[in-house]
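After the structure tokens below, expect a handful of questions from me.
Every protein chain but one is kept in place in this view of the complex.
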């Protein structure tokens, strides 16, 4: 949920988009994913589905009961210029600190260790005793907890990768959310943690990520999760507490990994892994199933010849 | 095709290599891949094949009709020192600009946004309104279009990965080509786009690459291509307009992806994917085929037991 720089009337939004307001002229205070929207929220619904919330104003392709509406064929396309206008990338003015560059307005805790080549963007907050190794980049608005260790050349808060078909090619969907890391999070070298779209990308307390791990926009990772090198999480994955993920694993967008689950190296997960289970392979399956498949494969050619 | 710093006679090349010139003493103006060679080109042919071009001078293992020849058992090995001598890495003298380092001779367009830690090498050109986020590195001679966004810690123009067996170990093949990016190209954080060997690595207008994507030397990517995180393209791949490639995909060298094709996450492509098709898996196959295979695999162990 993103608080608007100033409250705005539904009728004003309608005017800006040249659309007809259906319903009350509510006063909007924030922009929110439709699942988190409240009576002061502007939200959008790209395709019809049953809603559990009632946003104050909904950009929608079809009528929805109980909220003011702006009807149009492609709600997200309409929303893009508004998001860019309301939440522009903040201008940055950097000052040198011990070989690092720190933007005006960044808040650096006590005992924080910066290193040469580190860049801390505007609006960042860094908890006490956190260490940023050389050439780490925090884009604007990134929030790090206490006693984190971020290894060299990692990037936190770059744009999430989301594009929307436009009339002349893919249009960038402004990534106006942030990134939040809890206390005692450790990132290896060369990691990339993207900022969220309308909310935050979150990595919980005590998580440890190896080198070259990629975490996409709006992922939510619980506490004490271990992720080995070169693994990538696509957008909006949910990973429970204590999960262990091997190296070079891929999680498709919106995957859900239950607490305490384990994912073997090089697996490709699409969908859900139940809590406590161990999955392996592409597509990932329970490890006992996958091991039997792996053991059987060399016999397949002979079976076909007999077949 | 690389223009020589000064024209050179075929006989001079022969003398430098201690080889015997067979044919006319042509005046050479460039070095070119044999497929693109013309009457002023020096080219090499590592193993016999039918040529559609007639280079001015050909380093070859076997005689070829219609061009001057230098015959030797390992033409590329002979060419390596000449390439290093003719196209040395340019010396760089950097000046600080807003926390960035810009080499003398680089051409920076209007409205270009540099950031702390950015390094722009000699001979680079950057189109108007392009943004380079912190710690982006452009090696020498990289050309970026207008309104590109290059996220933090990406590297454009490092050496392509090509080695040739030498008497005492692998010899580096000098990567003397460049990198060209069209307008409105966006690269995520931590990407690596290598320079070409004798020509350019090219990424067309409006392409969007996610974080940690690797594009090897001499790849040619069309317009409006989307590539998700941690995907790697080996050398000389050709990717058509509008292609969409999932995360953690690998394209073997010289793969050809037709316009509008889609490649599912974690696929391994070797060879050709027809335009408009969707491929999945390793080795990649049409998605319907691969899905049937994935669905069948869990039944294989039982099938073998029934035998």
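Letters are used for the chains, namely A and B, taken in the order the chains are written, and counting of residues starts over at 1 for each.
The criterion applied here is as follows: contacts are C-beta pairs under 8 Å (C-beta built on N, C-alpha and C of every residue); 3 or more make two chains touch, one makes a residue touch a chain.
All of these numbers come straight from a predicted model, not from anything done at the bench.
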item	value
Residue touching the undisplayed chain, where the options are A:226, A:259 or A:289	A:226
Residue of B:159, B:183 or B:277 in touch with the missing chain, whole complex considered	B:159
Absent-chain contact - pick from B:126, B:226, B:280 or B:297	B:297
Chain A residues that touch the omitted chain in the full complex	99, 115-117, 133-135, 149, 151-153, 184, 186, 188-190, 205-206, 208, 210-212, 223-224, 226, 228-230, 247-248, 265-266, 294, 297-298, 300-301, 303-304, 307
Touch list for chain B against the chain that is not drawn	92, 94, 96, 101, 117, 119, 135, 137, 139, 153, 155, 158-159, 161, 163, 169-170, 172, 190, 192, 194, 212, 214, 216, 230, 232, 234, 248, 250, 252, 268, 282-283, 285, 289, 292-293, 295-297, 299-300, 303
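What we mean here is this: only the chains that are shown with their structure count from here on.
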item	value
Centre-of-Cα separation between chain B and chain A, whole angstrom	31
